[in-house]
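Note that this complex is displayed minus one protein chain, with the remaining chains in position.
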Amino acid sequence: MRYVDEFRDPELITKASEEIYRLADTGRHYRIMEVCGGHTHAIYRFGLKDVLPANIELIHGPGCPVCVLPMGRIDDGLAVAKNADVIFAAFGDMMRVPGTHGSPFEHKARGTDVRIVYSPADALQLARKNPDRHVMFFAIGFETTAPSTALTLMRAKMEGIRNFSIFCNHVTIVPAIRAILDSPDMRLDAFIGPGHVSTVIGCRPYEWIARNEGKPVVTSGFEPLDLLQSIVMLLRQLKAGEARVENQYKRVVPWEGNRAALKAMAEVFQLRPYFEWRGLGFISQSALKIRDEYAEWDAEQRFPIPGTRVTDPKAAQCGEVLKGVLKPAQCKLFGNECTPEHPIGALMVSSEGSCAAYYNYEHRKAALVTSISSVA
Amino acid sequence: MAHGAGGKASRRLVEGLFAPLLFANATAPLGDAARISTDGSSIAITTDSFVVKPLKFPGGSIGELAVNGTLNDLAVSGARGQAMVVTFVLEEGLPTPVLEAEVRAMAAALRRAGVVMVGGDTKVVERGKADGMYITTTGIGRPMPQVRIDAQSVQPGDKVLLSGPIGDHGITILLARGELDLEADLSSDTRCVLPLVEAMVEEAAPGIRWMRDPTRGGVATSLNELARDCGLSIVLSEEEIPMRNEVRGACELLGLDPLHIANEGQFLAVVAPEYADAALNALHKTDGCEDAVVIGEVRAEPACAVLVTTRYGGSRIVDMLVGDPLPRIC
Partner (left out) sequence: MCLAIPGKIIELVPNQAHLGTVEVAGVRRKVDLGLLVDDMPVPGDWVLIHVGFAMTKISERDAAEQMHLLQMLGETEQAIEEVRGYGLDDSGSFRSMSSGTS
């Protein structure tokens, strides 16, 4: 696979790892946060921690849209769908996320029409193909995904497709990063910046992190060589006492972002005054809602929404893990009451949530003492 | 639904509910097929249900799966399938040509395998149930005397063999459902693996410790079951695992792990190291098994886990599937 395989070259990975060992100051403990859930997933999937020195600690950030979605929003979306005619369409990521009365899949087993879609465009296509049914797309995601939802809405309006609506849960990444940095327990040295969000918003939105907080940021790709190269770039900055925003993912991320995508978002969405983030509480100007010009396609304006609010059990320490203050294994519920099969908190539900990633890829590896060498 | 997907939930259902109530007399851990003794002869017996949607897909159909699947369970338990019985649960309104096509497909598969269908039953249920049709086949077979399948005999140092590329069946079905609007030149790998197993048995019987056909839940689930049954660790080498380009592409696009995807024409074998080469050579000489390869080995640690390693020294744990594999966007 082109533009993928080259960035998984084992020899170059070893070389990059050696460079990191060379650059890392043995007397120093580095705390680097990768904001994006996709990066968390990649780190575990490729076993990158095995090629990093012990004094580089990777802290998993809150960039997982499923993880930060309050349970009440799932309850609300499913409540709307229970109305017999509404098809609840969502990404596969959502299907096993528990609501108060079960996950979308569990609702499906009880008769709600729940469908997995790969794209909001597919949800719109469902509406075209089922003119006598209403299709509600339960939209999640940061700025990577919001433009696609926006374009889909614009197309729905242009074609006059009325049996379609969006239940919008899009959130924005910068307020989440701000919440991390504002947290008193936090001590971070640098950031591996979001990769695909940056294809839309560009690199400028992170400049305040370098300028005001004095932390280097490198926007990174998702292949092993991308992440390792980003760590090299961060270490070089830290060594030189610099704090800048750099773009490692140049082949795909434009510094200024994607104007057409930003335009589509501005056309369809506006910022909510505030929005509740699971684990982080209420954050102002951090989420998108559909503009009045598209009210007809806004599920929150077309259907009565219960406005459910659910508090997580006190024992679940999702907030602290989300902010990187605690490691997944340090939460008292981890691995006992809370596992991927019966998740209590959101971080165990999404496969890229720190707890699920750690559980699925790592927690039993601790028993392995000797280094793993190639088998065949 | 998760209870049928082949992974953790399925296992809990079987072990937690069925086994204590129904299988209390079983003398061995639950495998692909059971052995019963009658009048001094040993017979292998197994049963399987097939509920695939769509009924017909590139490379095969439900009828073929129903025959091959059961014969494969017998083969990897070390038995040659001899006879089968079948039950059909048909949805009211199922067009006769569809049913006829499946029966023909089954007859062809039976002929190819030299196995006879000796009986069966049919029921019809109302419209809206049974997704068209469900088929259950029960097969009996004669154990191959030289083969002794036993998870407890697996030891550190044993090699893990895989007969061919993974993921063809599961991805073909996913694409055939049409919900994801993806196209690829892929077909199900459904086939009877008995000739392949026989070839391997011929050259390496004393070294064969364990076999399984990695159907629902994929290679990861089968190997996790083994790891738990023998209390050891299975360590795989990622670059050795064979996979078609299209399977890889679909998995990357949808965020799926190929190790969790169902296969209907492959098998895994754990073989003592001194017999691994002979086993592999025998497979390579057999039609349709040119891609057989050693994908890993058994180690002592970490106990009861399956690990995948990369050439550059990275590793990750691969767990059993929980529910069906779901496409993701994150």
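Think of it as A and B in the order they're written, each chain with its own count starting at 1.
Criterion: a contact is a pair of C-beta atoms (placed from the backbone, for glycine too) under 8 Å apart; a residue touches a chain by one contact, two chains touch by 3 or more.
Predicted model only: the values in this text are computed from it and were never measured.
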**Q.** Contact with the hidden chain (one of A:189, A:246 or A:352)
**A.** A:352
(Q) For the chain not shown, which residue from A:112, A:165, A:229 or A:286 touches it across the whole complex? (A) A:229
Q: Sort through A:37, A:99 or A:345 and give me the one touching the missing partner chain.
A: A:37
Q. Any idea which of A:24, A:71, A:179 or A:197 touches the chain not displayed?
A. A:197
(Q) Just checking the interface: what residues of chain B touch the absent partner chain? (A) 180-185, 244-246, 248-250, 252-253, 255, 328-330
Q. Taking the full complex into account, what residues of chain A touch the chain not shown?
A. 1-4, 6, 12, 15-16, 18-19, 22, 36-39, 41, 63-65, 91, 118-122, 141-142, 144-145, 147-148, 151, 155, 194-197, 199-200, 222, 225, 229, 232, 248, 250-254, 258-261, 264, 352
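One rule holds in what follows: only the chains that are shown with their structure count from here on.
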Q: Can you check how far apart chain A and chain B are, centre to centre, with Cα atoms defining each centre and the answer in Å?
A: 35
Q: Report the residues of chain B in contact with chain A in the complex, numbered from low to high.
A: 1, 8-9, 179-182, 235-237, 239-240, 245, 248-249, 252, 254-255, 293-297, 301-305, 307, 309-317, 319, 322-323, 326-330
Q: Over in the complex, which chain A residues touch chain B? Could you list them?
A: 1, 4, 10-11, 13-14, 17, 37-38, 41, 44-48, 50-51, 64-66, 91-93, 95-96, 105, 109, 115-119, 122, 125, 141, 145, 224, 340-341, 350-352, 360-369, 371-376
